[in-house]
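Left out: one protein chain. Kept in place: all the others.
Per-chain numbering from 1; labels A, B and C assigned in written order.
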Amino acid sequence: MPTKKELLQRPIQHIDIKQHNVVALVDAMKDMAYSSRDTGRAADIYEMMLRDTDCGVILCLAGSLISAGLQKIFVDLIRNNMVDAVVSTGANIVDQDFFEALGFNHYVAGDEYKYGAGDADLRELMIDRIYDTFIDEEELRICDETTHQITNSLEPRPYSSREFIREMGAYLSKNGKTPQAGGRDSIVLAAYEKNVPIFCPAFSDCSAGFGLVAHQHARQGKPHVSIDSAKDFYEITQLKIANPTTGLLMIGGGVPKNFAQDIVVAADILGVDASMHKYAIQITVADARDGALSGSTLKEASSWGKVDLTYEQMVFSEATIALPLIAGYAFHKNAQAARKGKSWTQILDQVPVTA
Amino acid sequence: MPTKKELLQRPIQHIDIKQHNVVALVDAMKDMAYSSRDTGRAADIYEMMLRDTDCGVILCLAGSLISAGLQKIFVDLIRNNMVDAVVSTGANIVDQDFFEALGFNHYVAGDEYKYGAGDADLRELMIDRIYDTFIDEEELRICDETTHQITNSLEPRPYSSREFIREMGAYLSKNGKTPQAGGRDSIVLAAYEKNVPIFCPAFSDCSAGFGLVAHQHARQGKPHVSIDSAKDFYEITQLKIANPTTGLLMIGGGVPKNFAQDIVVAADILGVDASMHKYAIQITVADARDGALSGSTLKEASSWGKVDLTYEQMVFSEATIALPLIAGYAFHKNAQAARKGKSWTQILDQVPVTA
Amino acid sequence: MPTKKELLQRPIQHIDIKQHNVVALVDAMKDMAYSSRDTGRAADIYEMMLRDTDCGVILCLAGSLISAGLQKIFVDLIRNNMVDAVVSTGANIVDQDFFEALGFNHYVAGDEYKYGAGDADLRELMIDRIYDTFIDEEELRICDETTHQITNSLEPRPYSSREFIREMGAYLSKNGKTPQAGGRDSIVLAAYEKNVPIFCPAFSDCSAGFGLVAHQHARQGKPHVSIDSAKDFYEITQLKIANPTTGLLMIGGGVPKNFAQDIVVAADILGVDASMHKYAIQITVADARDGALSGSTLKEASSWGKVDLTYEQMVFSEATIALPLIAGYAFHKNAQAARKGKSWTQILDQVPVTA
Partner (left out) sequence: MPTKKELLQRPIQHIDIKQHNVVALVDAMKDMAYSSRDTGRAADIYEMMLRDTDCGVILCLAGSLISAGLQKIFVDLIRNNMVDAVVSTGANIVDQDFFEALGFNHYVAGDEYKYGAGDADLRELMIDRIYDTFIDEEELRICDETTHQITNSLEPRPYSSREFIREMGAYLSKNGKTPQAGGRDSIVLAAYEKNVPIFCPAFSDCSAGFGLVAHQHARQGKPHVSIDSAKDFYEITQLKIANPTTGLLMIGGGVPKNFAQDIVVAADILGVDASMHKYAIQITVADARDGALSGSTLKEASSWGKVDLTYEQMVFSEATIALPLIAGYAFHKNAQAARKGKSWTQILDQVPVTA
C-alpha cells in the first residue's frame, strides 16, 4: 500500500483559458455534427449574451467542477465581467473553492483507483476520493473548522447563503488569502471583490453545513446564526426584477439549474411580469430520459415559461472538455469588451435584514 | 392544436406494489447478469435492512418521481414502517405529492411531446411538461398559494424544512385532504400521521419557495418565517446519533443523497463516533464518469467514511422499472413483519427551538 | 488469489418467462411515466405484432444477451412461433448459445471484478470476463474447434451465415445435444427444428470466425468454405418480398438493427415496392446523441423509409430487466395463440446455390 504522501503528490492544475485561443477550433466545429456543433452554437450564444450589455449573466454550477481543474475559468469569468451572479452547490464553493483558497489542493488519482478498488485503503489513510481525484480529509476538516469560526463571528440572525458566502470572502481578504498577499485567487474572493453574489440554495449540504451544525449545537437554544434558504430565493428574484434581461450559463443540472430557472416564476408571483431567461446554455452528461431535471432539455423549461426558445443550447459533454472551448471562445473574441461589472451585491444590500 | 382539456385527459396512475407479487421474478433475476442481478441484490439488501429492526431506514428522493406514478409506493413504505425518514428535493414533496394531495393530477403526455416539438403550444395553454408528463400550471399556482397561506399562519421564526412540511401534513389533516374524508393518501399526510420526518435541504427550490418569497415580500422587514437549512442538517444528525444503525434507500442522487450521506461526518463533528451507513442502495441512470455525486458509486462514498462496503448496491436503471421490483420484493417477503414505527418526529420535537 | 474452480462456481441461470405472469404488472406500468410507460407500450406493440398473423417477426440481437441469462426467452419465443427469423451478432449465436448447447456455462462474477480490478489474475487463469460474468476460455476453445470441424465437413463453396448456422443446428441434432438426449435446448437447435433462419451479417466476428480462419489457412489455396455476407442480405430480402408485413423486435442496436432495417430498401432495389416495417420495438441503453445507429430513434429510421411511425417504441432500459416484461406480457396474454410457424427456411431453400 502506498503512503498518503505518495498518493497526494500531483496537484490538480486549473486550466487557464487566457492561454489557449480556441476561436478557430470552435468555429470549425460549427459546421460539423453532434456535440461539436452544439458546442459551437453554445459558444455563439455565450458571446451574444455577453455583447448584450443589458444581460445579467447567471452562472450555475453543479457537479465537482473546482476539484476537476475548472476553478480558474470561473475566476477569470468573474474578474472579466463575464458573470454577474453565481448559483452553485455548496461543495463547489466551500469544500472545493474556499478549500483551495485556504491553500490546500486536490490531487490526481491513479487510474486504478477510479472504480473503487482501493477505497478501503484510502479510508484508512483519510484520503477522500472523487472519481479520479484525491482530497486530504484532514485538510478538509480544517476547512470545516474555518467555516465554524466564521459562523461564530457573526451576529445571530437568519442569513441568506449569499450573505454568509460574502463573509467568507471577507475572511479571505482580511486573512491574507489573496494573490497580493501571496495566496491564490478564488471564486469566493473574486466574487467578493467584484460584488458578484453567490447563492448556494442547499447551503448546509457542504463543509459549511458542518460548521453551522457545530455552531447551533454549541448554542443549545441560545440565539444563533441560521441560513434562510427562502431569503436566497427572495434575493435572486430581486435581481431578476431589477435587471430583467438575463442569461444562464449552466454547468450540470440539479438544484442550481432549477433555482435559477424558477426566478422567472417567482418574479411573476411578486406581481412583476418578468421575461423568460433570454439566453440559456447547459453543459451536461445527464440523460433526459429519466425525467429528472438535471438532464431535462431547455425546450422543456420553455413549456414552464422559464427559458426562451430562441437562444438555448444543450451541450451533451463532460464539462472539463466543453467548458474551456465555450468560455475560451467568448473570451478570445473579446465579447466582454463593452461590459462593466453589474455589482449586483449592491442591489441586494438594500434588501431589508430581519431577525 | 388540441385544447387544454383534450391534452389533460389521462391521469398518471400510481402503481400499487401490494397488487404485484414479484418475489419469484426478482429471485430469478439474481442469477442473471447486469441490471437484473443488481436489482436482485438490491432487493436482498432492502430486505436485510428491514429485518434489522435496529436499522433506521432513510429514503432519499431526487428526480420527478411522484409525477411518474411512484407516489403510492412511498406512501405504502411509510404506512408499513419500511421508511423512518425521508430526504427529498422540494419538487417531489411539494409540487408533486402535496399537489396531488390537494386533489390535482399529473397527466400522460403523448409521445410526440417528449422531445419538445409542442412546447410553444403548451406554453400558451399554461401546460407545464416533465418529459412525457403534463401539469396544469393553473393548478400548480393554487398549490403555491396554499403554501403561502400555510406560511402566513405560522409564528415568525426560523423553521427547519422538516417542521414546515409537518405543518403541511397538519393542513391536509385539518382540511379534509385524507382518505377518511374522501381525499387521497399522500406522502406528506402519511409521514405526518406516522411521525416520519421529511427533510428538503433545498426547500425554497420548489412551490413552497414561491409561497415563502411571497410571504417575506409582504412582510417587508417585519418579523417573518424563515427556513433554516442548517437546522435541517442538525436535526437529521440528531437522528443518526439517537439511532446509530442506518440504511439508505436512494432513488436518484443530487442533494438528498449527499445530505443523507453527510450525517455520518456531522455526528463525528458533534463528538459522536458514528458508524457508517450499514446498508445503502441507489437506483439511478446517472453516470459516474463526470465525477458528479449523483452517479458516484457507493464505493466512492466509502472512501469518505460514509457508507460501509459490505451491503451496498448501485442499480443503474430508471426508477419506475426498478423500484416496483425492489420495494415489492421486500413487501411481499414481509420483511417489515417485526418492525414498529420509529416515530422519529418525537425525538426531533425535543430539539430546542430558537428564534 | 482464488482458484479457477472457486471462481467458476455459480452458473448463470436463464430466466423462464413462462413461470412469471407479468401481465398485471406491465398493465400498471402503462399509466406511469418514462421507461415503465415505454415498456408497457412496447409490450402492447409486441402483442399486436403477434396477433397480426400475416406479420413476420424478426428478432435482432446485439450485446451479450445469452451470457446474461436471456437464452431461454429466445428459445421459448422460437418454439412458440413468436419469432420467424433472427438477426444477431455472431457472439450471441456461436460463442454463447452454441457454446451452452455444447454443455458449457457462463458464471456469475463477484461484484469486485466488474470494473477490472482482477483482470490480470483472470488472464493467468484463462478466465474471460464480460462485465460481471465469467467464461472458461479453455471451454471456449473447444467451441472454436467444433466450428472448425463443422466447416471441414462442408462442401467447399460460399455459404450464407444462415446456411452455416443451420449446419450447426444439424450438428447439435445429430450429436445428442438436444433435450431429448439429455442435453439442453438452445436457440440454434430450436431454430433448426422450427425452420427459423438465423443470420449473422458479421459472421467471422465470433468463435465461428476462428474455425473458418483455421479451415482456410489449412486449405492454402485449395477450394474451401467461404461465408458470403452478400448472400445473407439477398436471402433476408427474399423473405421480405415473400412476406411483406414485418415487425422488428430489437435488443440492442449495431449491425443486426441496421441489417434488418435495410431489407426494405434492398427489396426496393430488386424492383419490389416493399412496405416499411409495420411494427418496431428497440430495447437499448445507447444514446441517440452521438448519431450512431445503435441509439438512433425509430423515428429517424422512418425518415429513411424503413420503419413506419405508427407502431414503434424505443425502450431505454438494460435488456435483462425490460425483455422479461415485454416478452412475458405477450406470452401470458397468449398473443401467439393463432400463429403457426412460418418455416421461413423452406422459402430460402429455393434460393439458388452458386459456387
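As a working rule, a residue touches a chain if its C-beta (ideal position, glycine included) is under 8 Å from a C-beta of that chain, and two chains touch if they have at least 3 such contacts.
Just so it is clear, the structure is predicted and the values come from calculations on it, not from any experiment.
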Next item on the list: Name every shown chain in contact with the chain that has been left out of the document.
Entry: A, B, C
Note to self: In the whole complex, not just what's shown, which of C:Asn105, C:Asn152 or C:Ser226 touches the removed chain?
What the structure shows: C:Ser226
Next item on the list: Would you indicate which residue among C:Gly116, C:Gly183, C:Pro244 or C:Gly341 is in contact with the undisplayed chain?
Entry: C:Gly116
Checklist line | Of A:His20, A:Arg79 or A:Arg184, the residue in touch with the unshown chain | finding: A:His20
Note to self: One chain isn't shown here. Among A:Leu7, A:Met49 or A:Ala68, which residue touches it?
What the structure shows: A:Ala68
Next item on the list: Have a look at C:Lys4, C:Arg79 or C:Lys299 and name the one touching the chain we're not showing.
Entry: C:Lys299
Checklist line | Residues of chain B in contact with the chain not shown | finding: 33-35, 112, 114-117, 287, 289-291, 316
Next item on the list: Just the residue numbers, please: which parts of chain C touch the chain that's not shown?
Entry: 62-64, 67-68, 89, 91, 115-116, 119-120, 122-123, 127-133, 137, 144, 158, 201-205, 209-210, 212-217, 219-234, 237, 252, 254-255, 258-259, 262, 265-266, 269-270, 285-294, 296-297, 299-300, 302-305, 309, 318-319, 352-355
Note to self: Applying the definition given at the start, please give the residues of chain A touching the unseen chain.
What the structure shows: 10-16, 19-20, 22, 24-25, 28-29, 31-37, 39, 41, 64, 67-70, 106, 108, 111, 130-133, 316-322, 324-325
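What we mean here is this: only the chains that are shown with their structure count from here on.
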Checklist line | chain C and chain B - chains in contact with each | finding: A
Notebook entry, point to check: From the C-alpha centre of chain B to that of chain C, how far is it in Å?
Noted result: 40
Next item on the list: Measure off the straight-line distance from the CA centroid of chain A to the CA centroid of chain C, and report it in whole Å.
Entry: 48
Next item on the list: Would you pick out the residues of chain C that each touch at least 2 other chains?
Entry: 33-35, 316
